[in-house]
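Here it is: the structure, laid out below.
The other protein chains are all here in position, but one chain of the complex has been omitted.
Moving on, here comes chain A:
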Amino acid sequence: MVTSTERDRTVAAEVAESVTDPELPMLTLADLGVLREVTVTDTGGVVVTITPTYSGCPALTEMRTDLHRRLTAAGYADVRIRTELSPPWSSSWLTERGRRKLAEHGIHPPDERAGEWAPGNGGAGPVPLTLGPPRREIRCPQCDSPATERTSEFSATACKALYRCLDCREPFEYFKEI
C-alpha cells in the first residue's frame, strides 16, 4: 500500500528533479548532481537537500529560490532547502543524461572516471603538479577533431574551462573535473 507520505515524497521529488540549473538551463538539478535528497515530514513539509558545485557559485542562491518557488507552486506550504557541504560535490555526479545534454549543447562533458579527481591528483597525499600538456584527448564538440587546445582553465561560469578547436577554429567550453 502506498501511503500518502510516500506519494507526497514522490511528487515533491519529481518537482524538485525537474528544476533546471540557472546557468546551464539544459541541465536539471538532478542531472547536475546537486540535488541530494527530497524528504517529506510527518506534517507534510518538504525538505530538499542540495550541495554547492563551487564555494562561490552564485547560482546556488537561484537554485534555492527556484526549488522553493516550484515546490510552493505545487502546493507544498512548508518547504525547507538545506545545504549539505559534505561530501563535496564532484563532477562525476553528473548523470548520463546530463553528460549527453552538455555535449548536445556544445559543452564537452567532464571525464567520467574522475571520482575524486583533481588536476594532477593521483590519489591520496600531496597533489603533484602537472605542468605538462592536458592529460587526455579532448575532441571538438562541433567537428570531433582531436586537435584542440585549452585557452583558459576558467570560463564564464566556475565549472567550465575554455578550449578552441584548431581545425574548425570554433571556441568551446569544457565542463571541468572537480
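To be clear about the criterion, contacts are C-beta pairs under 8 Å (C-beta built on N, C-alpha and C of every residue); 3 or more make two chains touch, one makes a residue touch a chain; residues count from 1.
We adopt the following convention: contacts and distances are computed from a predicted model.
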| item | value |
| --- | --- |
| Listed names "NAD(P) transhydrogenase subunit beta", "YdbS-like PH domain-containing protein", "Molybdate transport system ATP-binding protein" or "Ring-1,2-phenylacetyl-CoA epoxidase subunit PaaC", with the criterion being the UniProt name of the chain not displayed | "Ring-1,2-phenylacetyl-CoA epoxidase subunit PaaC" |
| Touching residue (missing chain; options A:11, A:26, A:57 or A:147) | A:57 |
| For chain A, residues in touch with the removed chain | 49, 52, 54-58, 61-62, 64-65, 68-69, 80-89, 118-121, 126-127, 129-131, 151-156, 158, 162, 176, 178 |
